[in-house]
Structures are given as C-alpha cells and as structure tokens.
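First the structure, then my questions, so here it is.
Left out: one protein chain. Kept in place: all the others.
A and B are the chain letters, set down in written order, and residue numbers restart from 1 in every chain.
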Amino acid sequence: MSKSLKTLSDDLWKNRVEKVNSELFTLTYGSLVAQLCRDLNYNYAEVNAHLEKMGYNIGLRLVEEFFAQTNLGRCQTFRETAEVVAKVGFRMFLNVVPQVVGVDEKQFSLVLDENPLAEFVELPDDGKAFKELWYSNVLVGVLKGALEMVQLEVNAFFVSDVLRGDDTTELKVKLVQVLKDEIPVGED
Amino acid sequence: MQIYTLYILNKSGGLVYHNDFQPGLLQLTTNESLVMASTIHSIHAISSKITPANAKTNDLYNNNKSGLRIIETENFQIYVYQTITGVKFIGFANDTNLAEMEVWFKKVYLCYSDYVMKNPFQQLDMPIKNDNFDRIVRQTV
Partner (left out) sequence: MAIYSLWIFDRHSNCIYSREWDNKSKSSLVNVNNAKDTAKLLFGTIFSMKNISQNLSKQNKLKSFSTLRFKCHFKETGSGLKFCLLTDPELEDMQFLLDEIYTSCYVNHVVKNALSPVDFRAGQVIGSEPFTSDIDRLVVTLPSFST
C-alpha cells in the first residue's frame, strides 16, 4: 500500500501539479507572518490563532483539489489516513514527505525533516518568540480544515520546532471524534 | 454523447450551480430546479436505505457511492457523482454510459477544485456565479 502511495505521489508531483518558485513562496509566507506580528502587536498567542484560522480556511478548499487530482477513496483506518496525508498530501502541496511516527487509532505525529515555509527564517530575539510563536501554525489549520471535510474532527498542534531550537519539527494530530452526521454510506 | 445540463449540490443538498449546455430538455424555473435538486439529494440518500439485504458488497473503494448513481428514462439519463466531501455533481445526458460520464465528472471536479475553490471570494456552500467556471465547464462538454 505504501509503495503505491509513493508511486502515486511521484506521478502527481511530476505531471499534475503546477509549481511555483520556492523563494517566492517562502518570502510570501514570511512577510505574512511578519505583518501579522506587527498588526497584532507581537501578541504571539493571537498570531498563532490567526495562522491557524487562515490554515483552516485553506484546508477546507485544499481538500477538493486533493481529491480531484488523486481520486483516492476513503481511508479505512486512522493509520491509513496518516499515511495518505504524509505521503500524498504533503508531497503534492509542499514536496516534502514527513515521517509518520507514533501511530495508533487515535493519533499520529508527523516529523518534518525540512520545512519549506521556514527556510532561512530565524525567530526574533525578543525573549517571547522562542517560547510562544509557532511559525508554521498555518499547517495546523490546514490539517484541521481538510480532515473536517472528510468527517474527522481532529486536534492538531506543534510539539517541537527547529526554529525554536528543538531537534526536530514535530506536528501531533489527535482524533477527537468521527462526525457521523454525514453523507450516505461512507464509513470511515 | 450528449450532455444537456449540469447541477452541482453542496453537502446539505442545496443547489449551488446550474448550467444548460444544450437544449433538448424542458426549461425549468429557478424554483423548480431548486426543488428538483433537493429531490435528487434526498433520493440519493434514501436509495442507500433500500438496498436489499443480500446485495453483494463489493467495497473496492468504499467511497460514498452506495447512494444513487443513474436514473434511466426513455429520453435521457441522469447521472449522479458524489465526492468524498459530499459535493454532488448531477449530469443529464443521453447516448452515453456510466464510464464516459465518470470521466467527464472527474474533469468537471478538477475544474471545480480549480476555479471555484481557489477563488478566495467564493464562499463555501454558497451559489457559484463565476464566468471563468462557466467557460471552462462548457469547454469540457
């Protein structure tokens, strides 16, 4: 199963995905976070919340692109969901494949070896940023929004970030509940 | 293969898009098409409830397709394509079969994810009034 996911994602990345200059992407995201910090007076808790909200709205729409391009069906287990998100989803949109660790039926963690959003970024030295700002928090929102559209309510949050001086960038995703109020006969 | 009309329904069954490509079917007023769209939405749901108990379960993909797919009448057929997110594409066509329509629906889904989802001013689940989308869908027919 993972072999076929890998070939699927390779094929998608080579042929079906339009690409953009990664510098432009990093600069755009960077200026977004910087402007948000300025606008919210460096209240990092609020910046995190805003980034998550933006990511949520992105995720709601991103998921349609994902399904339109990949034609994948429903995942039968949460483990499968983790695999698909990491191997196909992240590959398709960011061209990185995070490692999936700590998987069980209710949660999984994604460890990012490289983070295109945060290339060349250093957090400001004002004492607070290192402890409070999650620079790539938009990813948290994207995961929440996208999974909600397939009836999985999750809590996602960063556990560690190399920008903060940790060894790895790790994103934890916890399943809260499966939303049952949905469309006929599509079980998870 | 003749495709007469395309309807797109959101998760709750409300009509968000309606386009007639070719004449051939009677014209409906906006109200009538809204009613028809919600009727199709409901019978899609009901049809999964009246599945016979000894029907074969061939869950190859298990993806929201155990609801309604085709309605055949003498003069035309109605094809229903439901995505995993609950969006339904309904096509009224003639002289075609399910396989060809699936190919067409996938193209339309791609257009939808491009021109509708990526338009930041398009509110989700709201009616779609988008010239670009109209144009691009017409090209696929």
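Here is the rule we go by: contacts are C-beta pairs under 8 Å (C-beta built on N, C-alpha and C of every residue); 3 or more make two chains touch, one makes a residue touch a chain.
These numbers come from a predicted model, not from an experiment.
Q: If the full complex is used, which shown chains touch the chain that is missing here?
A: Even though it is not drawn, that chain still touches B.
Q: Given the contact definition stated above, which residue among B:34, B:71 or B:124 touches the chain not shown here?
A: Considering the complete complex, B:71 is the one touching the chain left out.
Q: Residue by residue, what part of subunit B touches the chain that was omitted?
A: Answer for subunit B: residues 25-26, 28, 32, 36, 39-40, 42-43, 46-58, 65-76, 78, 92 touch the chain left out.
In the analysis below, only the chains that are shown with their structure count from here on.
Q: Where the CA atoms of subunit A average out and where those of subunit B average out, how many Å apart are those spots?
A: 30
Q: Per the contact definition, I'd like the list of subunit B residues that touch subunit A in the complex.
A: Contact set of subunit B toward subunit A: 11, 44-45, 48-49, 61-64, 66-67, 82-87, 106, 109-110, 112-114, 117-118, 124.
Q: In the complex formed with subunit B, which residues of subunit A make contact?
A: 60-65, 67-69, 71, 73-74, 76, 149-150, 182-187
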